[in-house]
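A single protein chain has been omitted from the complex, and every remaining protein chain is retained in its original position.
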């Protein structure tokens, strides 16, 4: 950490800051400049809580050099992680994984048809929501346990591991029984209690980026899970909130190469939620794969026009198959082996 | 809802949309324009789920006229609500409430001193966090139940109702025992399961705006609580995330008069978290009160330089007392009676 | 336009609005709903100025159906435009154009070396800044006319059309003499006087998106140029400002397919300025091409470590050549002919 003093800070104020750093068990090294003094803080093994330092008289600002995550950082874990979800592998050297399925689980039949269609298209995992976060209380909220059963059954019928969102701690045991991978939604990215409990399982986790989370906060959220001992974390970019209104969110694809440099964890992309527009999904899927994504999750629904949720961003099964042919050719071109 | 067709949409496409609206039990009224056709949707009693409509061929966009909240809207509840928290009242016609106390509950003594100081200054409620949401897992996470006891004890000793954050459903019963008001933090504003459970109690709730929540989403979150039968909701603006880096968040004070027009629920402001800078708290507190806030919540700590959390934005008790004198004069000037 | 009345608006207020619409020469069609009345405005040939309507009593909001651009819209110009810059073509059916060169023109020799290198790599246009917008007044501001001469000379020597930024109207004649294409920088996207003057020339224009411009504003800026008679506009996405700090801006690639649907104008991408990080340029270039960009502009400098400006995002000539081989393979794969 670097502590920057005000231009007019007195020697006493500098000394008081140095003393405060020492009481934290750290070393303070003053760096006198021509305009102001800065104080380097040494000896910390990670992120320093600067809240007391920032209050001292004469301090203009503190600048963090360490990051609020360590286990998620590639600095301390140079080798890329490969995460195995019931045999499907996410990570460097693996062919990117396409996860597909409806936004919401609606009926047993819908899930069986969806699973059949996405399997036929070449998806390697099945998605579907049993518990749905909805902005307003009067919208369809999901089938719950019944939905989980349909999901598992459809996944088994077509040999597709399944991923579904867990929204609260009480659901965790149940979801672990039915799903191969736990999804933490964007709205829960900083639900730290949920992260910790998920970290106590050894279930693979798909952690979605919060809609206004910085990359630093995203990795710090992953750190909560890793710190509890669960190393099976896959990250998912799903768009961030900006002033632009033409898309639901702004898909931030540069996060893919950045995360690949900063972290050893795999990163996938969800273009359906990011854009909210079906017509953008195919092209952004391909762009994500070229950007280095370890997978893509997209919404496919047997009949998008009748979907109870997010139909506008869902692809039909037929269209999905055509898209998957193009994706396969692209992955071959990019040098991924089957 | 208004459905806007593409410029080149065919008559068949328009007819298909009209038919789809009718199957939803609603009325469709085409509005032919010189450049394109729009279709008005009538007969709905609230927000219409447009996901299936948006997928139909020829549809350019759908525009919502109704809002995703109704019970929180002043349209349907013109009379301003007054919320009573163990005798302290928030709302129109009431003198704005100052809530003060430390960010985190640290020790029994700290809470007793803090309560004494904020009472002496003129605060009418005591705050303190027992469960803390922290960005990284290696920071101080709060005292939990022990903290709740200290908080309640300090509040009783100085006759101050207390408010504290509840982060997960399992904590709810316990927090209800010890606190007069439940705080839902910004990170949980869209933790819908938590909102629903809080809605099943009749405990007063302080609902903080999510850091990237629109006003519409903020009121829709309140709707979750109201829809379960709990009418005791006070809203709290605490800053939104923008590109500006000089403050922790950007305090959005225009939300105060806007919410007062759009909703009947009281709205208070938290300048400590919004700005993250102690020196900005006094002046933004006064600005918030002039903007019409029904209260202000601020961080006061017996010794900010030693605070375990957010010391940089805390005021000392002595300074708080001086500030409260100014605030009292301002409230008198604004015409609020004691 | 749709005018939405307040829930409690009176019949008199509705009538007053209808009368106001009629005085604008337009038709008003009331759409009575169960909760409120809306009023459709018909007969307009384009965007309606709603500022007087919004002030009338009882009006809650106005919703625009028409857009503030028409000549830039694909609705009124369905055929994609192909823009020719001294023989290099941008647009549908054309192989995407790679524009390369240094951020700033520094010396005659630097430009000759840069031109040689980017030509060898396969770039089809040369870029270089003679007039530089710099955040602070104490930074290098560009060589001006001398730089323009170096740029033109280097472009001619290697048969590369050149593009350079014009920052003020007085520079326009001079820049037109030396450059094949005029660049309007992000900071000038809403410098409407400059847009109009550029619109009076017939020089091809590269219009960069403002760093907080919506797509609607971006196309409305292009409309300024088109409305003056200059049809030779190429759009350029260069990143938008968000809360994320890890990149200089957030590259918004979904704008590429969106603009291709909404407008007939070609759209290219500048990954160097968008990300500010050299290591992200190659991968985001490829992602942009897969997303459908009609070209990419990137910074290449003979010796990035000695660049007077933006060296951190420049590629060396050698590295550029390697990247171009990969890009060529990608373009072949995507089906573009040479």
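Every chain is named by a letter (A, B and C) in the order it is written, and numbering of its residues begins at 1.
Convention: a contact is a pair of C-beta atoms (placed from the backbone, for glycine too) under 8 Å apart; a residue touches a chain by one contact, two chains touch by 3 or more.
Remember, it's a predicted structure, so these values are computed and weren't measured experimentally.
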item: Options B:13, B:153 or B:250, residue touching the unrepresented chain; value: B:250
item: Given A:11, A:245 or A:337, the one touching the chain that is not displayed; value: A:245
item: Interface residues of subunit C (partner: the chain not displayed); value: 20, 46-47, 49-52, 54-56, 68-69, 133-140, 167-170, 187-188, 190-194, 196, 211-212, 217, 220, 223-224, 227, 241, 278, 304-312, 314
item: In subunit B, positions touching the absent partner; value: 212, 214-216, 240, 242-247, 250-254, 256-258, 261, 274-275, 279-280, 283-284, 286-288, 290-292, 329-330, 333
item: Missing-partner contacts on subunit A, residue numbers; value: 2, 4, 6-8, 29, 31-36, 38, 40, 42-46, 63, 65-66, 75-76, 78, 241-243, 245
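Quick note on the criterion: only the chains that are shown with their structure count from here on.
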item: Shared interface numbering between subunit C and subunit B [over half = same, under half = different]; value: same
item: Chain nearest the global centroid, as defined over all protein CA atoms shown; value: A
item: Label of the chain whose CA centroid is most distant from the centroid of subunit C; value: B
item: Subunit A and subunit B, separation of their C-alpha mean positions in angstrom; value: 26
item: Centre-of-Cα separation between subunit C and subunit B, whole angstrom; value: 38
item: Subunit C residues counted as touching two or more neighbouring chains; value: 242-243, 245
